[in-house]
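Take a look at this one; I'll ask things after.
Apart from one protein chain that is not included, each protein chain of the complex appears where it belongs.
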Amino acid sequence: MVVGDVTTATDVLVIGAGPAGYVAAIRAGQLDLDVTLVEKEAYGGTCLNHGCIPSKALITATDVAHGAATAEEMGIHADPAIDLSGMVSWKDGVVDQLTSGVEKLCKANQVSLLEGTATFVDEHTARISHSGEGQGSESLEFEHAIVATGSRPIAIPDFSFDADPVIDSRQALALDSVPDSLVVVGAGYIGMELASVYAKLGTDVTVVEMLDSILPGYDDDLKRPVKQRANDLGIEFVFEHTASEWYEPDEDIRVVAEPVDGAAANGGSAEAIDEERLELDVEKVLVAVGREPVSDTLDLEAAGVETDDRGIIQTDTRARTNVDHIFAVGDVAGEPMLAHKGSMEGQTAAEVIAGEPAAIDHQAMPAVVFTDPEIATVGLTETDAEEAGYDPVVGQFPFRASGRALTTGDADGFVKIVAEESDGYVLGASIVGPEASELIAELCLAIELGATLEDVASTVHAHPTLSESVMEAAENALGHAIHTLNR
Amino acid sequence: MVVGDVTTATDVLVIGAGPAGYVAAIRAGQLDLDVTLVEKEAYGGTCLNHGCIPSKALITATDVAHGAATAEEMGIHADPAIDLSGMVSWKDGVVDQLTSGVEKLCKANQVSLLEGTATFVDEHTARISHSGEGQGSESLEFEHAIVATGSRPIAIPDFSFDADPVIDSRQALALDSVPDSLVVVGAGYIGMELASVYAKLGTDVTVVEMLDSILPGYDDDLKRPVKQRANDLGIEFVFEHTASEWYEPDEDIRVVAEPVDGAAANGGSAEAIDEERLELDVEKVLVAVGREPVSDTLDLEAAGVETDDRGIIQTDTRARTNVDHIFAVGDVAGEPMLAHKGSMEGQTAAEVIAGEPAAIDHQAMPAVVFTDPEIATVGLTETDAEEAGYDPVVGQFPFRASGRALTTGDADGFVKIVAEESDGYVLGASIVGPEASELIAELCLAIELGATLEDVASTVHAHPTLSESVMEAAENALGHAIHTLNR
Partner (left out) sequence: DTEETGTPQDRVFVPPRLRRKAREDGLDLSSVRGSGPGGRITAADIRAASAADDGGQETPD
């Protein structure tokens, strides 16, 4: 590593090696651009190291155990023992395999890798500072930059992540023992996914949520099976409360939850206030109330790049910021903060820099929640469609009518498809149930291709599969489903 | 039930209530046709009662147990006990739910249901004979008939299904105890699926196959992971042998397997012959060497309907037989003998009768093998495409490079996509690996809609999912996959 101040140059500087940044870098390399990827921590970013991958690994592993433990109906009697350190080291092995894969893929695509923290010096220069062994810094001149610095968990007042019993999602994915009890603050997708993991590991979980339901933003009918199963797992919910403080009366900690619109806010009596305030004695508290862009540690101003007041870098359909040769992709460029959104933007930015006619013009952007059961959505809901001026028709198919779902012992949920009545173009879909995350792919393709209900309904789907439910939902919207009654 | 000879009339007579027949009947009902569905045994046919559904139920259930028992790597220690009678009664419950659903759906769509065995009397008359309580028969006049009598297992010489230790797939799905040892004759998909089920239940399984590999007709690279996992499960294979006879020397039975091209066939010495002949001492022998159409018990000649020499009723793209107003659908109308093929034909026949412009003109007909791992294919293989005069380009993505596959602990296999090089139109796909059965749906839609590699590659796929592998295979064919090296 270079110590001191050396100036080198690159055509494309990519800052951050998460799924937005490393994909941008690989694609740029494939397009024969001279590209340098700077990462301060670990290849693969949040997603591979502390997000998508470790969470899905633990979700799947706890499901294997939970599935076998609750299969008496199927004639299976098992009492699986989970050794958390074994599970975590397996998960770490998966992460290592993927992150070292990312590193290899970057190299194989001629991406120069640089470890360090990048900050902007001016419109065409960045400083890369190295900590640890190769301490020091260097300057890097660039023709184009792609900012892909991602996001970090939002902290709430009085719950500093530095205090041991207060953890964020990253720490929750790396615990070395199963807590007896846990408060999860926030019933968004990250909170709900981790709540299930811990409930399946045997932790007593209480979820505290400011709003009046889980998974804000999702339709009620999609949430219902998830809420039901969470209840079945013994997860407790405290809605319309915020976690206001915590202290350590004894071995456990005490988390105080205040009502959002309660007596206190309404100037009620001391008794009324006390009655609504909850004290939860638990071992740990996981704060998962959302994520904020990492844009304040980059000296963006030095390059003239603007953000909105949440710190999100504003971009156009070419992933360009207000500064023409600087791009922003992934979480730092705003919602939806999802890995595949970032990868798509990263790919687009690289192609635009290479002069290709690329644009962010996807019609379909899926979102998946890996709760039990999973939720997956794409495109417009019925309400969205109405608001956009469409005349939507909706088709639905319940998994309890699916032969394949019944043979897996998991038949809660449904597939719903929304289309324009007049011409049948598919506008959106939502699925809650088994393999929702995989089933949504067909509907993404349908929307992207401009398919109609008839196209989906006339495509032969293999029997017995869950994907037949997609076809049946389309047939239902057309009024001639075979395996469910039509509207 | 009516006793004696009464004549009634119907517009559409459907014979057989399997997935071809009951779908035809429901669709005809939806199209306001007067339709009568005759079934001699059980609603849902082979598929729901003795095929797709019970086999998939047992495959999934044994996988739940096997998955937990082999998850030590994930930190899960379990030693599940399987109570076969519990598992079978759960499976029977699933079947009952679906078959009674079929009955209800038929009624809700105004289908008249008739229990009995149908035979043709002439071009416009059938006789329905009732056994049991309502013994007797009646005549039924019809304007149109749809023959959907399905198929039955082929017996081999000297292995009569009437002898107790010799079983067919139907009996294999309804055993009340786990045999210690089992010979499976035939390594086609039914034999391989059931071999895995029994191996996972703890049976010592030996598969005897005439040809030199499992799953005739599938590409070698697709078979390899299936063969490997079968070996890992302890399944033994005897290739290039036929089961020639069996007898009962003691408690077990002895199954004799003769080499197909061995010394005997080549006039070799008695010693050479003896050496190649194998004697397998087992508890049961399952014969699964294929299925033949049920067309010989219908008096088809009385209606003038012709079959080929295998007994398959020949049909045109309208599902019509040589007799204009008589249609044939499903297994009795030939390969591929798959439920969804039958349902599609049934639907087409009903629509044609109702005067709709329907035809069997699907571009994509998937086939799934529910082995461990699953295989799913659709459209043309590379070789098919070359033979058809295309200039195919192939893209591939291995599941070991898929984050989602690694998080499930099941990363064997790959997605392969075949397209025409010049214009990128997708011609076919094959998948071996986790959820292959569900992943194929997107590729069916792609082929059906005339999508190109670029369309599939530009569709955003949710992360982390197995379906990303479909996108990556398309990108690989285009030379710019992100997560695998390009050709």
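Each chain gets a letter, A and B, in the order it is written, and its residues are counted from 1.
Simple rule for what comes next: a residue touches a chain if its C-beta (ideal position, glycine included) is under 8 Å from a C-beta of that chain, and two chains touch if they have at least 3 such contacts.
Note that the structure is predicted; figures quoted are calculated from it, not measured.
Touching the chain that is not shown, out of A:Arg27, A:Lys91, A:Arg291 or A:Lys341: A:Lys341 (per the contact rule at the top).
Of the listed positions A:Ala81, A:Ala163 or A:Ala359, the one in contact with the omitted chain in the full complex is A:Ala359. Of the candidate positions A:Ala81, A:Ala163 or A:Ala388, contact with the hidden chain is made by A:Ala388.
Here one chain is not drawn; of B:Thr62, B:Thr459 or B:Asn476, the residue touching it is B:Thr459.
In the full complex, subunit A makes contact with the omitted chain through residues 314-317, 333-336, 341, 345, 357-365, 379-380, 384, 388-390, 420, 423-425, 448-450, 452.
Looking at subunit B, the residues touching the absent chain are 424, 451-452, 454-455, 458-459.
Definition applied: only the chains that are shown with their structure count from here on.
Contact residues of subunit B toward subunit A in the complex are 19, 23, 26-27, 30, 47-48, 52-53, 56-57, 59-61, 64-65, 67-68, 71-90, 94, 97-98, 101, 105, 108, 338-341, 343-344, 347, 362, 364-368, 376, 401, 403-404, 406-409, 435, 437-442, 444-446, 448-449, 451, 455-456, 458-468, 470, 480, 482-486.
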